[in-house]
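All protein chains but one are shown at their positions in the complex.
By written order: A, B and C. Residues from 1 in each chain.
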Amino acid sequence: MNEFFPDIQQAIPFEGPESKNPLAFKYYNPQQMVGQQTMQEHLRFSVAYWHTFKASGMDPFGAPTFERPWIKAETPMEQAEYTVGAAFEFARKLGAPFYCFHDRDLAPEGATFAESCQNLEKMVAKAKQLQDETGIKLLWGTANLFGHPRYAHGAATNPDAHVFAYAASQVKHAIAATKELGGVNYVFWGGREGYETLLNTDMKREQEQMARFFHMAVDYAKQIGFEGQFLIEPKPKEPTKHQYDFDAATVLSFLRAYDLFDHFKLNIEANHATLAGHTFEHDLTVASINGKLGSIDANIGDPLLGWDTDQFPTDPAICTLAMLVVLKQEGIAPGGLNFDAKPRRGSFDEIDLFYAHISGMDTFARGLLAAHQIIEDGVLDNFIEERYSSYAEGFGKSIIDGQESFDSIEQFILQQGDPAYKSGRQEMLESILHSYV
Amino acid sequence: MNEFFPDIQQAIPFEGPESKNPLAFKYYNPQQMVGQQTMQEHLRFSVAYWHTFKASGMDPFGAPTFERPWIKAETPMEQAEYTVGAAFEFARKLGAPFYCFHDRDLAPEGATFAESCQNLEKMVAKAKQLQDETGIKLLWGTANLFGHPRYAHGAATNPDAHVFAYAASQVKHAIAATKELGGVNYVFWGGREGYETLLNTDMKREQEQMARFFHMAVDYAKQIGFEGQFLIEPKPKEPTKHQYDFDAATVLSFLRAYDLFDHFKLNIEANHATLAGHTFEHDLTVASINGKLGSIDANIGDPLLGWDTDQFPTDPAICTLAMLVVLKQEGIAPGGLNFDAKPRRGSFDEIDLFYAHISGMDTFARGLLAAHQIIEDGVLDNFIEERYSSYAEGFGKSIIDGQESFDSIEQFILQQGDPAYKSGRQEMLESILHSYV
Amino acid sequence: MNEFFPDIQQAIPFEGPESKNPLAFKYYNPQQMVGQQTMQEHLRFSVAYWHTFKASGMDPFGAPTFERPWIKAETPMEQAEYTVGAAFEFARKLGAPFYCFHDRDLAPEGATFAESCQNLEKMVAKAKQLQDETGIKLLWGTANLFGHPRYAHGAATNPDAHVFAYAASQVKHAIAATKELGGVNYVFWGGREGYETLLNTDMKREQEQMARFFHMAVDYAKQIGFEGQFLIEPKPKEPTKHQYDFDAATVLSFLRAYDLFDHFKLNIEANHATLAGHTFEHDLTVASINGKLGSIDANIGDPLLGWDTDQFPTDPAICTLAMLVVLKQEGIAPGGLNFDAKPRRGSFDEIDLFYAHISGMDTFARGLLAAHQIIEDGVLDNFIEERYSSYAEGFGKSIIDGQESFDSIEQFILQQGDPAYKSGRQEMLESILHSYV
Partner (left out) sequence: MNEFFPDIQQAIPFEGPESKNPLAFKYYNPQQMVGQQTMQEHLRFSVAYWHTFKASGMDPFGAPTFERPWIKAETPMEQAEYTVGAAFEFARKLGAPFYCFHDRDLAPEGATFAESCQNLEKMVAKAKQLQDETGIKLLWGTANLFGHPRYAHGAATNPDAHVFAYAASQVKHAIAATKELGGVNYVFWGGREGYETLLNTDMKREQEQMARFFHMAVDYAKQIGFEGQFLIEPKPKEPTKHQYDFDAATVLSFLRAYDLFDHFKLNIEANHATLAGHTFEHDLTVASINGKLGSIDANIGDPLLGWDTDQFPTDPAICTLAMLVVLKQEGIAPGGLNFDAKPRRGSFDEIDLFYAHISGMDTFARGLLAAHQIIEDGVLDNFIEERYSSYAEGFGKSIIDGQESFDSIEQFILQQGDPAYKSGRQEMLESILHSYV
């Protein structure tokens, strides 16, 4: 097989924080124990097939800029074979234990649906072989239901039942492929499940269609014995003006309304959270406290740009806050941290893929180390416990336990008068946080 | 009683679209029939006590600018009496059938909780008398749980149970006052129910506290026989960095999670929707298709400013889209359209309050007329019905009815191949919409 | 020649405001006099070659959706010939008097620079012939210096002088082509003239490069006798993180700093203004009061989306405010109103291009009519004149004339005391504006 990254002959080494080598890890040391687990077990890094191997550098104003050697092939299937080779070579050299894919990343769309399915089957067999050879595993699979023009008005939420049927057929095979490859999760991102204008849209009907679609997917997984976790990935907008899976809370509402709550968790993406007006840690927390944080797309956006920039994380403070949520819910497995991120359009070279992933992995490793130490030292947890202590006993506990009414509470106030004011100590806590990062 | 608007001696007249008189209605003609109801019955306009009579023109960078004659009084209670007089005089001259208030707008906070309650009782008696004299009614009451420093870290979600208790006591009296005044709705806006930083916050616990609070309010309403509608008003942020009632979908998720769904509807505010990243019509639709659109705060924001500007509506297209949602759910009653809006800080004069409200009422009246005609002509509805017609029978219907599986659907696709592409006709529909406005 | 719009056999007719025909004008009546000019003379509508004929419906998440008949050709040059035919057929049937193009829209990039130049020359000859046949004219030409990967790091501001040279060579031919076609303007939009990160950027040097480039363009125009107007089009960001031509004020500062002020005017685009945090009318006004409003890109954005949506205008109030600026500076000629706008991705059909342009033209025609009447009636101008009248004589005039100092002014205040407060009457003025729309 071809070698696509000849400049990297050895797996990226760990050299420690003093290293200035951009092709070495400074913080990510896979086998280092952090609490009861290794870094690798905590972080479960995954390479995103679409951005890392299929992104072209195209943007709305410009043509492709990445001249990857693996796309120089005679036929689409030959290109697909080169690409999967490049993918496993990259993950192996980088030291990433997982990857994620869309059906149409792995194998090209054929002239007919049947041919598309055959293409996928062939490439799944190839990927399986490479998984076996390298030990790299599939974190999750998914179906691309947003790229083809047939999905311009939605997939499950399309006004045309024919398109709904096409999408269902495609998802059937994507779930089967994920099962075949031992994937431990399957993700739904509804990139066109939303609307461009309410003038032509029946929102209620479209949500019912979407619920029907998900129920059928649940049934199908049961039918074939796929036991991976089903995940929905919220995003507020882009490509549509407004997506139905706006943010974690919106998806939870939908799952509750349509009797799907037990069957799905969430895949939270940092850049999607910020586009919805939330911090990354906010949407992680909303998912987590509802028992629904299943996996993470570990990128960042640009807070001054209004679109999905899908950049590699560089800020260890953000990653610390994220890892605090993860550690408190006892880990992200069977989910993981998937780098749904791409180098900038002008980072033309294959070596830039290494720089970018190494930087992202190091940033999360710093976050893991800081979060672990913060929890060990109890600096935030103790503060919070003390802050809410009035509910732990006495009248506060009686309120929470449902033993008080507005009448009895008013008696308390008439006797006790006004509460004292207690500072929230935000500045002190921010200072403490940054002293750990 | 004093007269506070001596420049307006007669009720604002309807003069029709050709009038250029800024002190006359051009579209709002209260008794004009639109379909089966009068404009007044459709629109149920309400004046917001806080903005219209209590706003001072203060902003984060500047001192009060409005020197209202009704605040020139010796004592807070005397000021409150002047203010309620001004309020009913204004609503009467304007021709607004409803008003809305917070407890602390109507009556000043006293030195003790007991004194605050007495103040409120006195002012409720006064308001009741004025209601009887003028025929103006209470659309909704609410409690201000965000202005006083005790609520800086939240009311129901405060880390201190003492503050929770204070808030509960205050709401008890606000609900009672609303009942006493015949209010047909009671609103909860949790201006501080959120957080400034997650570093000091236990989000799960705070949401449980909030749920407990709402259950107690439901119990109390039952206890005293208050039969008005309970409404929650979503807002994403401001004053807090992040409010728990972010938008309609978030509140619906909360209500579903905590067994409160049957007891609450939503009060959707236009400017809150846009701050959350939604159009006004989006959040109205989300509420409506879930059977939860209870009432409306009828203002607009400035799309280029990131805070709640609470401006009077001026764009008839936005109001047309809003009224389409209202008409399709067969009206907003017992809710209404409350002008939660204020003149700009430099609109110093009392007469500016008239200009502003007249403009807002006319804008919604234009929206009502356009929406009614659009529905009568069926121009949008017919298009939508046709657009989704593939689900009305045949294979599409079978899908929706739950009679198909991924397997049977795949057979359909293998036989039928790719769907045809159908334009969504957004530009044509926008052109049609604007031809009605 | 082929016919590409067979469904439209006649030029789009004017049918008046009562018409519900989406393929007729309701307001745009080209020969109708508005003041001293016809609507056509005032509005100078132009069709944008790139969006209307070259846009594919591709977006960052999806493949092309528009299957235009004119792109079904054997070779790029044959496709270019079909396309120019479609363009003139469309403009003729629509009744648009102008068009605009980029060099690479009109003719495809060749294998070498020389071949690209030859392609352009051939297509210019073809376009010239069609101009003569139809009477349709060129509003402006420009060069595409952002689409090709060579420009990923900028054109004039590229760190590589070789790229600067390529861009200069390309602009040379684009100006020559514009001259050959009788274009009355030439536009510079620096889509990649900015940066992705300051970490690799020398901003000062890049601005000097850009200035050098513009001076060379000025020299070249003089050399070949091109007498059209040079225009710079501001945009804050997208595709780059940050463009140097952020907004009107930023470009004016640049022109002043580098001795280019006399040689350029601005082409203001509505959606670019809003992305920069300004209303459309703001950036029009900034340009106009500096004597630099040269032409207009007449689209709108979606205020809730953070990217350039390039939608057709639908809001007559916005167009009224825009036309107020235009009428007050005595017209936009030799510039015009170019529809830098595209149908949504799901508006698949050629007929959607007609719906979209008709709607846009009608919206601006409504704006023209309203603006003209507002000026005729003097309702805003009289208010403003009165508002600033204190500077027209007496002490105010003496201040403005430079005859007072801080010392003399303080004497005035010590004698006169505090000023009276005067309402800005914003709500009344908004009401008046909307009564004209």
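As a working rule, a contact is a pair of C-beta atoms (placed from the backbone, for glycine too) under 8 Å apart; a residue touches a chain by one contact, two chains touch by 3 or more.
No experiment lies behind these values; they were computed from the predicted model shown.
**Student:** Touching the absent chain in the whole complex: find that residue among C:122, C:150 or C:263.
**Tutor:** C:150
**Student:** Which listed residue (A:352, A:381 or A:418) would be found touching the missing chain in the intact complex?
**Tutor:** A:352
**Student:** Identify the residue among C:34, C:217, C:231 or C:305 that touches the chain left out of the display.
**Tutor:** Within the whole complex, the residue contacting the unshown chain is C:217.
**Student:** Quick one: say which of B:121, B:196 or B:219 touches the chain that got left out.
**Tutor:** B:196
**Student:** Which of C:95, C:191 or C:236 touches the chain that is not shown?
**Tutor:** Hidden-chain contact among the options goes to C:236.
**Student:** Need a quick check: the contact residues on chain A for the chain that isn't drawn.
**Tutor:** These residues touch the chain not displayed: 17, 20, 22, 26, 65, 274, 277-279, 303-304, 312, 314-317, 343-344, 346-349, 351-352, 355-356, 358-359, 362-363, 379, 421-428, 430-435.
**Student:** Which residues does chain C use to touch the chain missing from this display?
**Tutor:** Counting only chain C, the missing chain is touched by 112-114, 149-150, 152-153, 159-166, 168-169, 171-172, 196-205, 207-209, 212, 215-217, 219-220, 223, 236-237, 242, 246-247, 249-250, 252-254, 256-257, 276-279, 281-282, 285-286, 289-290, 321, 380, 383-384, 387-388, 390-391, 394-396, 399-400, 402, 404-407, 409-410, 412-414, 416-422, 424-426, 429-430, 433.
**Student:** Provide the residue numbers of chain B that touch the chain removed from this figure.
**Tutor:** Contact residues on chain B toward the absent chain are 57, 59-65, 146-149, 151-153, 191-192, 196-197, 237-239, 241, 275, 302, 304-308, 344-346, 348.
Methods note: only the chains that are shown with their structure count from here on.
**Student:** Going by the touch rule set out above, which residues of chain B reach two or more other chains?
**Tutor:** Where chain B meets two or more other chains at a single residue, that happens at 277-279, 421-422, 424-426, 430, 433.
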